[in-house]
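Selected chains only, in their assembly positions.
Chain naming follows the written order as A and B, and within any one chain the residues start at number 1.
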Amino acid sequence: MKALVYHGPGKYGWEEKPRPSIQEPTDAIVRITHTTICGTDLHILKGDVPAVRPGRLLGHEGVGVIEEVGEEVEAFKPGERVLISCITSCGRCDFCRKNMYAHCRNGGWILGHLIDGTQAEFVRIPQADNSLYKLPPGLDEAVAVMLSDILPTGHEIGVRNGEVKLGDTLAIVGAGPIGLACLLTAHFYSPAEIIMVDIDENRLEVARNLGATQVVREDPVRRVLELTENEGVDVAIEAVGLPETFDICQSIVKPGGHIANVGVHGKPVEFHIEALWIKNITLRTGLVNTDTIPLLLKTLKAGRLDPGRLVTHSLKLDEIERAYAVFGNAEREKAIKMLLVAAH
Amino acid sequence: MKALVYHGPGKYGWEEKPRPSIQEPTDAIVRITHTTICGTDLHILKGDVPAVRPGRLLGHEGVGVIEEVGEEVEAFKPGERVLISCITSCGRCDFCRKNMYAHCRNGGWILGHLIDGTQAEFVRIPQADNSLYKLPPGLDEAVAVMLSDILPTGHEIGVRNGEVKLGDTLAIVGAGPIGLACLLTAHFYSPAEIIMVDIDENRLEVARNLGATQVVREDPVRRVLELTENEGVDVAIEAVGLPETFDICQSIVKPGGHIANVGVHGKPVEFHIEALWIKNITLRTGLVNTDTIPLLLKTLKAGRLDPGRLVTHSLKLDEIERAYAVFGNAEREKAIKMLLVAAH
């Protein structure tokens, strides 16, 4: 089969590789029909994630068709359409029983990281019963693939961790794919105001179209305070991963408010506890558990969520090298999510 | 009347001052029968709290008897015994309606800070209806005074903010008065293990007597991980207020765990988001709201709480200068809480 192979920092190729086969009785083999590229994949290519070794097949998002299942797999049969969770979970360990699949003792984020991933014609999915979700009939696979990672991450780590609720004023710092996924799923909880902060005018325009009530491009702390009559926001979501954007969140959260960190950070940040100790704030961090995938699927099926609006580019799966190039210049290319579709 | 007057960093005296009188129709005048000294009072004496101006009467904890009430006070009459909350609250503003009295727009922490306090024979309490609590008959005033600040702070900002729950492993970093108040009130929620961390052997001995299941004096991170089979703790309470002790908390919290900051910090801390972003942790800060005073009074009356065990020294109110001297050498004097009793 063909697959996207990582060859160390900066080097990758769409190459011939052996088709994966069942290794454990709980495995399934999935033929990929749709996949996408995550910001994390770019980090891997830069060499920022040393646990990813050369030779690894990348990708942790995907939709496909069950090709084969191990003998202990009970929930799936060949031919069924499935959504692949970016998180592998056994369903039995103490963390899984608390729905903290991100910390599964027999899984977690391993696809395209510690084992071969989904940017390939076929992928092996361990712990298949707990790590795959049946696609309801009629659901568009090109849209459903957004539920592998980005939508649950925005929803769980941004919106739910931030405890966004009815009537809130919410600020999302960063209008990239993940910030926009926060925006899309924040609507579920009916905040009164959603202020989107970014430096890219195009992304702010997209945010406006997706329901942001205010956008801020310059001097964000001053501007957000102005918009909130100096009260600050109920919830600030950090969706970038830099000390500067984390700082903005610290400066705009009101007493009793929440900061939800979604950005992936490479170094420590300065936490202004000398000012915040008295402000009764809550700060949460997290890797997605994807325990809300079933809810998101129901919502998608009910026509109450349209993550397809995040897709700016659609290419064939074997054009994935070009897709990486475009996504690597996301700002210039006005790219948000790259959709990759396998030929049938 | 006599009162403890602050005269700028390092200078204070027990001096004659005019008795306070009703200024607003919502005020009450309380004759103090019992008060105590808070660690914050020592910070003020060091000059760390510049908002406290020379001439200010200190103290924000106390029990006493209503002497006089303004004409709009409905809940209290002269002669009634009352507990004074360290937090003044109007009960009407948006924060008060959410029980966030610490952020009351017409109050908050003002006693012994922005207005004259409770280390005096008499004190004026603004917003009396919402800032005083009737003492149930039979309750010991010398014990009840622990409910003005330290018990609610330990309970609300340490234990409740840390979401301590049945079966948890809890670490409290700092076994001073506030850490011990966390310990006393943590029992309400039945954690399985309570690990107390401090460098003072005497305080750890007190902690053991108050129900700590483990105490740690040296090499705290390594030792706590050892005690938890390298899993870390469900909840870490920071009860000191230094970057070093905050760091311990960051290093021992397990995935999905909680850090509750109770310590008063004078400078920023380094937050290890590069490691914690993936650990799904919750960090909370806060100034006490004292909204749990009614619960704590019920619990005290039911005989299920014994905060009197925190009192190591009992003196007469007019010996308060000596009490400050002892409390200023708390470690050497083995002092935890200083009780000051007015002569009748």
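Going forward, a residue touches a chain if its C-beta (ideal position, glycine included) is under 8 Å from a C-beta of that chain, and two chains touch if they have at least 3 such contacts.
This structure is a prediction, so every number in the text was calculated from the model and none was measured.
Note on stoichiometry: the full complex in this file contains 4 copies of its one protein sequence, with 2 placed in the shown coordinates.
Everything below uses one rule, namely that only the chains that are shown with their structure count from here on.
Chain A and chain B have Cα centroids separated by 42 Å. Chain B makes touch with chain A in their complex at residues 95, 98, 100, 102-103, 241, 246, 255-256, 261, 263-274, 276-287, 289.
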